[in-house]
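Omission of a single protein chain aside, the complex is shown with its protein chains in their original locations.
For subunit A:
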Amino acid sequence: MTIDNKNLSTVLVGAEKIDMRDMPIPEVGPYDVLVNVKVTGICGSDVHFFKHGRMMDFEVTEPIVLGHESAGVVVATGSQVTRVKTGDRVAIEPGVTCRTCEMCKSGQYNLCPHCKFAATPPTHGTLSNYYSHPEDFCFKLPDNISLEEGALIEPLSVGMYAIERANVKPADVVLVLGAGPVGLLTCAAAKAAGAGQVIVADLIPSRLEFAKTYNSDTQLLLERPQQGEPNIEYARRISAQILKTLGRRADTVLDCTGAETCVQMTVLLTKNGGSAVLVGLGASTQTLPVAEITGRQVDVKGVFRYCNTYPRAISMLQKKHINVKPLITHTYPIESSQEAFLHATNGRDGAIKIQILNTQ
């Protein structure tokens, strides 16, 4: 396998401005591998960086390579590498943690304060011809899993970890708010965990049309708040309607929107003693119905990325317990990254997951 000296990369240089640049080929340490990245999905967070040049505490102050949902082929390995070899097709788990802190040692490495996450400044992302990554964060794909599916393991992981946090047990009734890619993958993960009934809700009818074919038993169309209606009143009103339709609260509700109204509904619609799980990232301060949290013991749990999901995801994809292919709606060659990101930004033509393909 030859490594040429071109490293074409999708670089964000300003709000809505991508430059295709030849970046230096990264160093490969003794425990690293060099991956020829083949497929990269675009995530809402990438879109946010693209549009605004910042997200939460993370701000783009220097040109940064985008992308973190990737899969590719190993072309070189460091001197101490034993877990993968040259030629292996791998899915990349994009967050490299310090391994020595309390969070890492206790198995919650997603909470490592020193995590270097691809495309979260200042760490460059994976939308490059060649990307260097520690071997233990690269997971070999069996022959029957495509690189396109491999790239979807990243957002699938968000769904899987959210379902774990929600404590979904077999036959549980699970309500998911938001039918975007994260909501859909959360539905898929719920089903894979044995949920008996999965209900998904959204504002947009076309999303629910798709969701009907994808891992959900019931789809609920949410109306927008009335003019001047306070959020908590809307949340109570809609929750009462949903309660009437379903006949009961859900064992767990997962919010995949970040909208304050939905976060409130997440609590209102979770059964006594259940978990209300917040996956979506919205406003940093929100109002919650605390009386329900205490009086009905509804635990509110945040979700930050994921941990320990990749091996199980590969197992499920290999055995076809989950099918992620239907979510791939559009693809672009890496040279057309700017168009791909614009498409992801405006979401036209029923876009769910847009992937960028590296032909080099």
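By definition in this document, a contact is a pair of C-beta atoms (placed from the backbone, for glycine too) under 8 Å apart; a residue touches a chain by one contact, two chains touch by 3 or more; residues count from 1.
The rule we apply is simple: contacts and distances are computed from a predicted model.
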item: UniProt protein name of the chain not shown, from "Nucleolar protein 14 isoform X2", "Enoyl reductase (ER) domain-containing protein", "Cornichon family AMPA receptor auxiliary protein 4" or "Large ribosomal subunit protein mL46"; value: "Enoyl reductase (ER) domain-containing protein"
item: Option from A:Asn5, A:Ser106 or A:Asn346 whose C-beta touches the chain left out; value: A:Ser106
item: Which of A:Pro113, A:Pro311 or A:Pro333 contacts the chain that the document leaves out; value: A:Pro311
item: Absent-chain interface as seen on subunit A, which is shown; value: 31, 83, 99-102, 104-109, 134-136, 307-308, 311
